[in-house]
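This structure is in structure tokens; I'll ask about it shortly.
And now, subunit A:
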Amino acid sequence: MTVVVSLFALIGAGFIFIAGLGALRMPDMMLRMHATTKAGALGVGLISIGVGLHFGEASYVVRAIAILVFVLLTAPVAAHAIGRAGYFTGVPFWEKTLKDELRDKLDTKGKKLYSGMERPDDVDRDDRS
Partner candidate 1 sequence: MSVAVALPVLIPFIFGSLSLVFFNSHAVQRWLGVIGTGLLFLATIVLLHKTWTDGIQVMAMGSWPAPFGIVLVADMTSAIMTLMAGMMGFALAVYSLPSISRDHEAFGYYPLMHLLLAGVSGAFLTGDIFNLYVWVEVLLVASFALLILGGERGQMEGAIKYVTLNLFSSIMLLVGVGLTYGLTGTLNMADLAVKLPEVEQQGLVTVVGMLFLVSFSIKAAAFPLFFWLPASYHTPPVAVTALFAALLTKVGVYALYRFFTLMFGNDVGYTHELLLWIGGFTMVTGVLGAAAYYEIRRILAFHIVSQIGYMIVGLALFTPMALAGGVIYIVHNIVAKTNLFLVGGVIYMMRGSYDLKQIGGLWKTRPLLGVLFLLPAMALAGIPPLSGFLGKYVIIRAGVEVESWGIVAVSLGVGLLTLYSMVKIWAEAFWKAQPEEHAARAERFEQALSQKSMAIMLLPIIALGVLAAVIGLAAQPVYEMALVAGHQLLDSTDYIEAVLGVTP
Partner candidate 2 sequence: MPEWVISVVFLLLVAGLIMTFVRLVRGPSLPDRVLALELLALITVAFILIYAIAVGVPAFIDVALVLALVGFLAAIAFAHFLEQGGSGK
């Protein structure tokens, strides 16, 4: 069991290291986010599994799982929020970025994002939520 736990811990820490490295050296904000969101979440997830295994007792296992779930649940939302905000505020892309299909769909003043597929009789479906 110790070996398994150690493995989880080591791999998890390794991913976190990668996340940190990615945050440091990826060329633009979006790409950094690819690194931090995925590697970071996975790293923490692995470590929390390791913790669950290490302590073994049910209540701790459940808590470790809870951490895993929370991280997997919240990390993409955070990434989405930051990415969206970064994009909307015009954080520059890496120069090797190939295309941007969103650029002309955004109406920052009306706070609307168009799909380019609107029908003329569309009601504003945003009101429904």
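In picking the candidates, the idea was that all candidates are chains of the complex that A comes from, given by their letters.
The criterion applied here is as follows: contacts are C-beta pairs under 8 Å (C-beta built on N, C-alpha and C of every residue); 3 or more make two chains touch, one makes a residue touch a chain; residues count from 1.
Small disclaimer: the values here were computed from a predicted structure and weren't measured.
Put simply, of 1 or 2, the chain that touches subunit A in this complex is 2.
Against candidate 2, in their complex, subunit A makes its touches with residues 2, 5-6, 9-10, 12-14, 16-17, 19-21, 23-24, 29, 32-33, 36, 40-41, 43-44, 47-48, 50-51, 54-55, 57, 60, 63-64, 66-67, 70-71, 74-75, 77-79, 81-86, 88-89, 91-92.
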